[in-house]
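Left out: one protein chain. Kept in place: all the others.
So, subunit A:
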Amino acid sequence: MFRNQYDTDVTTWSPAGRLFQVEYAMEAVKQGSAAIGLRSKSHVVLACVNKANSELSSHQKKIFKVDDHVGVAIAGLTADGRVLSRYMRNECINYFYTYESQLPVGRLVVQLADKAQVCTQRSWKRPYGVGLLVGGLDESGAHLYYNCPSGNYFEYQAFAIGSRSQAAKTYLERKFVSFMASSRENLIKDALFALRETLQGEKLTSSACTIAVVGVGEAFHILDQETVQALINEFEIAGEEAAAPDQAGVDEPSAADDQAAPVDQSAAPMDM
C-alpha cells in the first residue's frame, strides 16, 4: 500500500471508494503475531503464538477470558485488544445481571462490530487496530467469529489472523470439513498443527504458545503449560499424521488437574 492524498483521515473516501485509514488498521492486524481459532459442534479452540520483545521480557497476553462461555484471541495492537476485552466482559456481566442468563456470543460480536464501526465514521477517532477471534457458546452450539477493525464480522469454521497466518489457513482449509464432528482432543491437536505452520520451521514449545478451550459443559479456560507441552510431545512422537491419543487423563476438561508428567523442555518456561 502506498501513501496517497486520501489516507490522512478516516472520514475521507478515496475516489475508488476506499477508506484507507481502515485498511491501514487492518494492516496492523496482519503485523501482529498469529492467532488461530477452530470450532466443532460443541467446542471452540483458540491458539496463539506468544511473541516476546526480548528474552528478558514476558510474553504479551493475547487470549482473554470474557465470560465462562466466551473467550477472545487477538492480533494487532494488544492495548486496543485489552480495551475491547474489557468492554466485552462488561457487556456479559451486565446481561447476566439483568437476565441471569449468558449473553449469546452472536449478539456480543454484533455489539463489538457496531462499536468498531463508530470509529470508522468519526473524524476525532481512529479505528481499533486489533482483530479479534471470538469463540463462544450460544443456544445453538459453539461459534467462532472474526471481528475486524472495519466493523465487519464473520462466522468461521476455522480461521487464522496475524503474521504468517496464511500458512495456518492453508492447513485449516485442508482439514476444516472434519472439524464440525471433531472430538475436543482432535480439535486441540489441529490447532497445534495449524500453529506450528505459522512458525515456519521453528520448534513449537509450550512456552511460545497459548491454547484456550471452551465447550458445552466446559467453561472457557487457558490450558496450562504442562498440559500443552504434553500434547505437543504426543503429536511430535506420533509424527505428522494425527494419531489416536492413548494417554488417558491428559486431555481431561478440567485444566486444574494436571496428570501428565512434564517432559524435558528445551526452552525455560517464562513468566506469564
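Everything below uses one rule, namely that a residue touches a chain if its C-beta (ideal position, glycine included) is under 8 Å from a C-beta of that chain, and two chains touch if they have at least 3 such contacts; residues count from 1.
To be clear about the criterion, contacts and distances are computed from a predicted model.
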Record-based protein name (UniProt) of the chain missing from this complex, from "AP-1 complex subunit gamma", "Leucine-rich repeat-containing protein 49", "Proteasome subunit beta type-4" or "Organic solute carrier partner 1a": "Proteasome subunit beta type-4"
Identified contact with the non-displayed chain, of A:2, A:99 or A:124: A:99
Residue of A:7, A:68 or A:138 in touch with the missing chain, whole complex considered: A:138
Footprint left on subunit A by the chain that the document does not show: 97-101, 104, 106-107, 110, 138-140
